[in-house]
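Shown below is the structure under consideration.
With one protein chain withheld, the remaining protein chains of the complex are depicted in position.
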Amino acid sequence: MLLIPCPWCGPRPELEFRHAGQAHIARPADPSATSDAEWTEFLFLRSNPKGRHAERWRHASGCNRFFNCVRDTVSDTILATYKPGEAAP
Amino acid sequence: MRHSLFSIVRNAIGGNRGWPAQWREAAPKPEYDIVIVGAGGHGLATAYYLAREHGISNIAVLEKGWLGGGNTGRNTTIIRSNYLWEESQKLYEHALKLWETLSQELNYNVMYSPRGVMMLAHTVHDVQSAQRHIHANRLGGIDNEWITPEQAKAFCPLLNIEANIRYPILGAALQRRGGVARHDAVAWGYARGASALGVDIIQNCEVTGIDRAPSGEVTGVQTTRGAIRARRIGVVAAGHTSVLMAMAGVRMPLESYPLQALVSEPVKPIMSCVVMSNTVHAYMSQSDKGELVIGAGTDAYTSYSQTGALHISAHTLDAICELFPAVRRMRMLRNWGGIVDVTPDRSPIIGKTPVPGLYVNCGWGTGGFKATPGSGHVFAHTLATGAPHKFNAPFTLDRFRSGRLIDEAAAAAVAH
Partner (left out) sequence: MTQPFRTEAGGQIDRSRPVRFSFDGRAYVGYAGDTLASALLANGVHLMGRSYKYHRPRGVLSAGAEEPNALVNVARDAARSAPNLRATQVELYEGLTATSQNRFPSLGFDLGAINDVCAPLLGAGFYYKTFMAPRGAWFKLYEPIIRHAAGLGRAPVAPDPDRYANRYAHCDLLIAGGGPAGVQAALEAAPSGQRIIIADDNPGFDSATLAGFANVTCLPRTTVFGYFPHNFLGLAERLTDHLADPGDRARERLWQVRAKQVSLATGAIERPLVFAGNDRPGIMLAGAARTYLDRYGVLVGKRVVVFTACDTAYAAAVALHRAGSQVVAILDLRDSPGGPEVAAVREAGIAVYPASSIVGTQGRLRVRSVTTGAGLRIACDAVLMSGGWTPSVHLYSQARGKLVYDEERQFFRPAGPLPGLRCVGACNGDLPESGGFLGVVPGQRGGPAFVDFQNDVKASDIQGAVAEGFRSIEHVKRYTTTGMATDQGKTSNMNALAIAAQQLGQPLPSVGLTTFRMPYTPVTLGLFAGAARGELFDPVRQAPLHDWAQAAGAVFEDVGLWKRARAFPRGGEDLHAAVARECRTVREAAGLFDASTLGKVEVVGPDAAEFLNRLYTNSWSKLAVGRCRYGLMLTEAGFVMDDGVVARLTVDRFHVTTTTTGAPRVLAQMEDYLQTEFPELKVWLTSTTEQWAVIAVQGPRARAILAPHVSDIDLAMPHMSVREGRVAGVPARLFRVSFTGELGFEVNVPAGQAQRVWDVLWAEAVKHGACAYGTEAMHVLRAEKGYIIVGQDTDGTVTPDDLGLGWAIGRSKPDFVGKRSLLREDLIKADRPQFVGLLTVDPVRVPEEGAQIVPVAAPAVGSHALGHVTSAYSSATLNRSIALGLVEGGRGRMGEVVHLTTASGTIPAVIAEPVFYDREGGRLDG
């Protein structure tokens, strides 16, 4: 069970959180202007890297806020967590 | 040497020193007609059918570790074809039909054991979903039948069908032709068969790059054992597909999750079928060795760590102990994880990619083992002819653009 540092609440056990997929996938400002390919990219295509990965978590059984997290997907070491809108470190 | 009781006796007399290697230890050649990346069951089956049915044997199957060492050797070996959508039914039933004769085809006992797969229903919604599957399957010519809790208990006496439990069993969908097989034997049997037909299986050979011509098409791969040229490359790498496809500049609709499984200590036979429950989320069978083989869904976050979290396997065991209260006192012997690649619609992708010459067979998620022969068979057809077999034609990468999804997860849609 990971120990995840919520940027608002501090380190809490993984049980309190929900994983919410890859981070920094911005929804197109005007979806109607996107091509099928661009929209598919937004909807479904994911980096899924082996190693450093920026992802989203929601502190569902806590402050219920989304935040971003950089984790090494091989060792599961958490390298950083930060608030939405902030740049990945 | 052909395997048979006779060969066993003859070798026993010779002190069992006469068995030949089951496959050749091959070193990479500079060029092949087709390179398959990933020597799991699907990749080896692909190579086998390419050689056997399409006459293409100048093939290398590259494996970064040892063949069959990924999800092929880590899954809970359940085989069934009672899927919801017609596209899935045809694909998995194709595989099931191949399972039925696979030991004879390969002259390798893969121990296909059609002992019946029972999927439990605990809620009215489960019943509706099971009935929909049964109707769809019967129309598709796939055996699947509704049984009452009492019939379920008769089929699996370990099962707790009391009405006063948290999620009482309201009935079950039973596919009698479903069952299990011996996972390692599948990889070894295909490896032996393919090798005998001239396929080079190259282990400890990790692909580090995919080469493309200026015009875009693939020209070969870079590996830890040197460059290998090929005009057709098939990536069959399960959880590592995204990493490999990224080498060719292709992003995939995939995420890789740990999937855990565990076995108990071996005991004398207590369970002769496979029981699955989506609502309480666990499944169990007993291996021929006597171990209870237990699994459930993926862990909660993407990872390549091949280990899972304690609370996930504990939750699985909550469910197992609830369904089978007599096994509570038994003990977990071994717990392990695999890395499964999951698509948005929980169905695989088998076919071409935007890169000419590059083909992919991936996205099997938690259920790829059962498809092994069928997957290899249709992917071989695709690689050999450049066009999909009729059974994998719907499983394109393009469906995520067009919206023509094959959403097996939809079957689990719960609301009210």
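Labels A and B are assigned to the chains in the order they are written; within every chain, residues are numbered from 1.
Here is the rule we use: a residue touches a chain if its C-beta (ideal position, glycine included) is under 8 Å from a C-beta of that chain, and two chains touch if they have at least 3 such contacts.
Model, not experiment: these values are computed from the prediction.
A.B. asks: Looking beyond the chains shown, say which of B:Val35, B:Ile78 or B:Ala136 touches the absent one.
C.D. replies: B:Ala136
A.B. asks: For chain A, which residues touch the unseen chain?
C.D. replies: Considering the whole complex, chain A reaches the absent chain at 1-3, 13, 18, 20, 27-28, 30-32, 34, 36, 39, 43, 56, 58, 60, 64-66, 75-78, 84-85.
A.B. asks: On chain B, where is the contact patch with the chain that was removed from view?
C.D. replies: Where chain B meets the chain not shown: residues 3-5, 7-9, 11-13, 15-17, 19-25, 65-69, 73, 86, 90, 100-101, 103-104, 107-109, 111-115, 122-125, 128-136, 138-141, 146, 160, 165-167, 179, 182, 184-185, 188-189, 203, 264-270, 272, 280, 286, 288-290, 305, 307, 309-310, 313-315, 317-322, 325-336, 344, 399, 401-405, 407, 409-411, 413-416.
Definition applied: only the chains that are shown with their structure count from here on.
A.B. asks: Taking each chain's centre as the mean of its CA atoms, how far is chain A from chain B in angstrom?
C.D. replies: About 29 Å, centre to centre.
A.B. asks: Spell out the part of chain B that touches chain A in their complex, as residue ranges.
C.D. replies: On the chain B side, the touching residues are 240, 242-243, 246, 251-256, 300-305, 309-311, 341, 344, 400-402.
A.B. asks: Show which residues of chain A lie in contact with chain B when the two form their complex.
C.D. replies: 1-2, 14-15, 18-19, 21-22, 36-37, 40-41, 43-50, 53, 55, 71, 73-76
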